[in-house]
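Read the structure below first, then the notes.
Here the complex is missing one protein chain, while the rest keep their positions.
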Amino acid sequence: MTEINVALIGHQFMGKAHSNAYRQVSKFFPGKLEPRLKVICGKASKEELEATARQFGWEESDPDWRRVVERKDIDVVDISTPGFLHHPMAIAAAEAGKHLICEKPLANTLAEAKEMLRAVEKAGVKHYVNFNYRRVPAVALAKQLIADGRLGEIYHYHGAYLQDWIMDPQFPLVWRLEKKYAGSGALGDIGAHAADLAQFLNADITEVVGFMTTFIKERPLVDAGPGAWGAKGGRGKGKVTVDDETNFLARFKNGSAGVFESTRFAGGRRNYNTLQIYGSKGSLAWNFERMNELEFFDRTEAGAEQGYKTILATEAAHPYVGAWWPPGHIVGYEHTFVHAIHDFLTCLEKDRMPTPNFRDGVKVQAVLDAVERSAKSRGWEKVKGS
Amino acid sequence: MTEINVALIGHQFMGKAHSNAYRQVSKFFPGKLEPRLKVICGKASKEELEATARQFGWEESDPDWRRVVERKDIDVVDISTPGFLHHPMAIAAAEAGKHLICEKPLANTLAEAKEMLRAVEKAGVKHYVNFNYRRVPAVALAKQLIADGRLGEIYHYHGAYLQDWIMDPQFPLVWRLEKKYAGSGALGDIGAHAADLAQFLNADITEVVGFMTTFIKERPLVDAGPGAWGAKGGRGKGKVTVDDETNFLARFKNGSAGVFESTRFAGGRRNYNTLQIYGSKGSLAWNFERMNELEFFDRTEAGAEQGYKTILATEAAHPYVGAWWPPGHIVGYEHTFVHAIHDFLTCLEKDRMPTPNFRDGVKVQAVLDAVERSAKSRGWEKVKGS
Amino acid sequence: MTEINVALIGHQFMGKAHSNAYRQVSKFFPGKLEPRLKVICGKASKEELEATARQFGWEESDPDWRRVVERKDIDVVDISTPGFLHHPMAIAAAEAGKHLICEKPLANTLAEAKEMLRAVEKAGVKHYVNFNYRRVPAVALAKQLIADGRLGEIYHYHGAYLQDWIMDPQFPLVWRLEKKYAGSGALGDIGAHAADLAQFLNADITEVVGFMTTFIKERPLVDAGPGAWGAKGGRGKGKVTVDDETNFLARFKNGSAGVFESTRFAGGRRNYNTLQIYGSKGSLAWNFERMNELEFFDRTEAGAEQGYKTILATEAAHPYVGAWWPPGHIVGYEHTFVHAIHDFLTCLEKDRMPTPNFRDGVKVQAVLDAVERSAKSRGWEKVKGS
Partner (left out) sequence: MTEINVALIGHQFMGKAHSNAYRQVSKFFPGKLEPRLKVICGKASKEELEATARQFGWEESDPDWRRVVERKDIDVVDISTPGFLHHPMAIAAAEAGKHLICEKPLANTLAEAKEMLRAVEKAGVKHYVNFNYRRVPAVALAKQLIADGRLGEIYHYHGAYLQDWIMDPQFPLVWRLEKKYAGSGALGDIGAHAADLAQFLNADITEVVGFMTTFIKERPLVDAGPGAWGAKGGRGKGKVTVDDETNFLARFKNGSAGVFESTRFAGGRRNYNTLQIYGSKGSLAWNFERMNELEFFDRTEAGAEQGYKTILATEAAHPYVGAWWPPGHIVGYEHTFVHAIHDFLTCLEKDRMPTPNFRDGVKVQAVLDAVERSAKSRGWEKVKGS
């Protein structure tokens, strides 16, 4: 067993999920490489950061990410910060020869994303962008069924990622609602996941037409600065500079049609990341809120016996599941991160490039970019590079 | 096309459903025999009954059922009255040589039911007892799958028929809550359906143990007499003499185990007639509130692809459905009665005995009888005649 | 009680559904006016048509619709034919002073639809276009909740009407696949329903962007001519001239965002007419395949108790339901037509204009027209007249 020294930048929601993954991976997926939780970085007071380090299981903490990414003893840099920081961090880490794990979307603009890709390719390091929903066992099973031709020729893809966490007009102007930090709103945060799943399961998106809407245009300022990423409103109001909702139509390289919804204003949809795929031989449907279930319709069955089947993807024969519990004992959200780190470590061990990597991240960024252009041009826009 | 003259006794809920079936059957299932809605009987004023006759489509009305069942021009007598009247009506009709359709349960006691069976067999007429849920397309499909061996050896059967219409303590003492009229409460009204479906889909029940509960022991009297079958409470209170809920365990002839629930006190379950059957090769589940759907689990499929499949039983290839609408256009409650009358007419035409007939009705009555005995003896009781 | 004499043009699927509605309406919704099934027209042999008339319950049949619409004894003309015939029939009937019931979409083009509207308004007759899904009890309940402000300000509407009946490439070139008869494919047939429900429940659509796809471009010719509307393929192939699938984005007058899917290539979706509406105070979801259920999410409830509630719309307190069966006894597809005729007769009786009427039909046609223009222009198009 060899230890891989990890530095994690980010100590909020994603920092917590990534830390858990590093702690858990060897317990359930023992392998030749084992991550060592070396150091965590984040924008917080020394005391806060140190407390977080202890709770999350990191040996050290350091508020200065530039110093950390250049440490000789670090093998992997994990970027779990707001989008505007991905670019400088990834480039610095790549230049320092570190393998990279980066949260999605890869960057705030297509140009940044491409520069990041160039940097990691130039450095020759391994790179991974964390579209974690690919690692849901039921989604991985969907991929297998599609790869096995069980859906035949694909006709239609619908991806809808709906949430409702900012519907209250008093919810404050957190960094995710400011373009300079987040790049975009629903589009980049959750639409990006929908686009990646579509390109993973179906095919590259070649052109799009869409529109972006902001329902609540001003919100209370967050008490502290944006770096605090808090969620309590204080004095004064600020302008929301991102989309609350973005919908788009798409054409895929394989000729199929796509329809995408992403919104933070769908009451009662807490984290409703859903997809349906329809092909000549079969159909699939999935919904994150019941993430362990995959709906499969097999058109090749006898007519009177056709129907959507709910596969509870908790069998040892299903991807990732053998490492966990017996059939019927479901797993949850954070398991996707454990699976991702497991696959990443396997790639390091076997000298393979992880997927999705920065190249896939650029592809998603190109879709987001085309949607934003289309929202302005009010017409179809080609996805650049597709 | 030959006309079959029908006399219907009963002008309430069941009278309405049966009338509809007679009117509709030839429109959707044209055959050699066509019912003619000759005369309707019922306990109501002459004016009321005549108005009902007009609305339901009957040529005549007559408050005197004894006169009607002896009319020379009547071919079929349909008994849709409270249970205590089934026995005298069926015997009189049989003696007059009429074919018989009778609502369930066949009678208020096993002894009565057996006498009715003897009478129809002696008379040599056709007889049918209306356990109408057998005629739901999805249930008929279930029967086909079981008959085809798709479930293998049966291990377990669960039938639960839950309602909530009398939960309000102010709901009055209608005839269904009086033993002298209804025989029993939840047991005979809905438990009888559950027992019939079980014996239809699985096997005869050989022994049972159960208990009966009455949660609300007194209720407001109905304004008019019990014959009015109204549902508004008036002055005074009366004793509830039937069960609000009855549960029982059962052994089937084929060695499988049975569990039955029937209650009128399950809030939110409006007409929740459900079943699950588990066998060595497959399982089935059905719920009347989604009556067009059948859940099928096929254990012979590859492990990683197993799952409960929802078959929307609206294909032309499914029982009865071809007569109605294209796939995906669901049917409702009253269609089961149309199917029943269609099958009954086909049996008349081809000189076959309908099913379920009075023999099946006696079998259900024997189960109800054993449950009632068990509730008193506090032990297992054999089903007589099984 | 007064009789209203009806002439029905069309003897296929819609003819069957309309005939049933005329026969059933007075049995369940007795009123002052009662339809008399006077004469049915259709393109068939005299014998076939006469047999259909008998089975469907019509007094007479006549292959010549022009003669029929001018008969003095006819009060209402019901047009249940392919779309290309709606225009001449409706105008002739209006000129003859007949009240009109017309199947959807109102016409094959916006221009035709507008002429039809002018004709009926000039004639001063009652007119109704049969977007029947408005008459599903659960949908009517949705409308009530929205009208009562239970959803607050609407943000997002998703309408998806998915079917799969022409996925087999050997399915022949029926009239619904020829532009000259049907006007369009998925768009006009099922997308029209989705557009009407959206405008009924939410608001007028003001602009759209969409695209149309034909996956299977050639199909076997139908054995007989198109008038036979058969479904068996014969010699030779013909060109499919309509869309297999059309998707579009929309803006509503109230500022909300719309996303629409309509396809005949969604395996396992037999008649999957679905909608979700999200507002500031609540959300609704509905799916025709479980047409008796309405999902309602109330954001004003306490946070820890929020959730989507499945209302089984079978209570007497729900629209239309009191006329049918007790709670929990579901209704089916054809009931929507009975409700429509009931409401139509009530409007005749009270001298009110039915809804949706030809004005609403034009509004839907304007949306279809804008979608077709957008598919060509590849950009957003205004809905004319909105």
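Letters A, B and C mark the chains as written, and numbering starts fresh at 1 in each.
Here, a contact is a pair of C-beta atoms (placed from the backbone, for glycine too) under 8 Å apart; a residue touches a chain by one contact, two chains touch by 3 or more.
Bear in mind that the values here come from a model prediction, so they are computed numbers and not experimental data.
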item	value
Touch criterion as defined above, residue of C:E47, C:E305 or C:D351 at the omitted chain	C:E305
Candidates B:L49, B:V209, B:V242 or B:L275 - the one touching the absent chain	B:V209
Options B:Q24, B:N202 or B:N247, residue touching the unrepresented chain	B:N247
Among B:G282, B:P319, B:G332 or B:P354, the residue in touch with the chain that has been omitted	B:G282
Absent-chain interface as seen on chain B, which is shown	155-156, 158, 160, 162, 167, 209-211, 213, 215, 244-245, 247-249, 251, 257, 259, 261, 263, 265-269, 276, 278-283, 297, 299, 306-308, 377-380
Absent chain, residues of chain A that touch it	13, 17, 19-20, 23, 26-27, 30, 55-57, 163, 165, 269-272, 288-292, 312, 314-315, 324-335
On chain C, residues whose C-beta touches the chain left out of the figure	141, 296, 303-312, 315, 317-318
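Going forward, only the chains that are shown with their structure count from here on.
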item	value
Most central chain, judged by mean C-alpha position against the global CA mean	C
Computed distance of Cα centres, chain C from chain B, in Å	36
Distance from the mean Cα position of chain B to that of chain A, given in whole angstrom	54
Multi-chain contact residues (two or more partners), chain B	312, 315
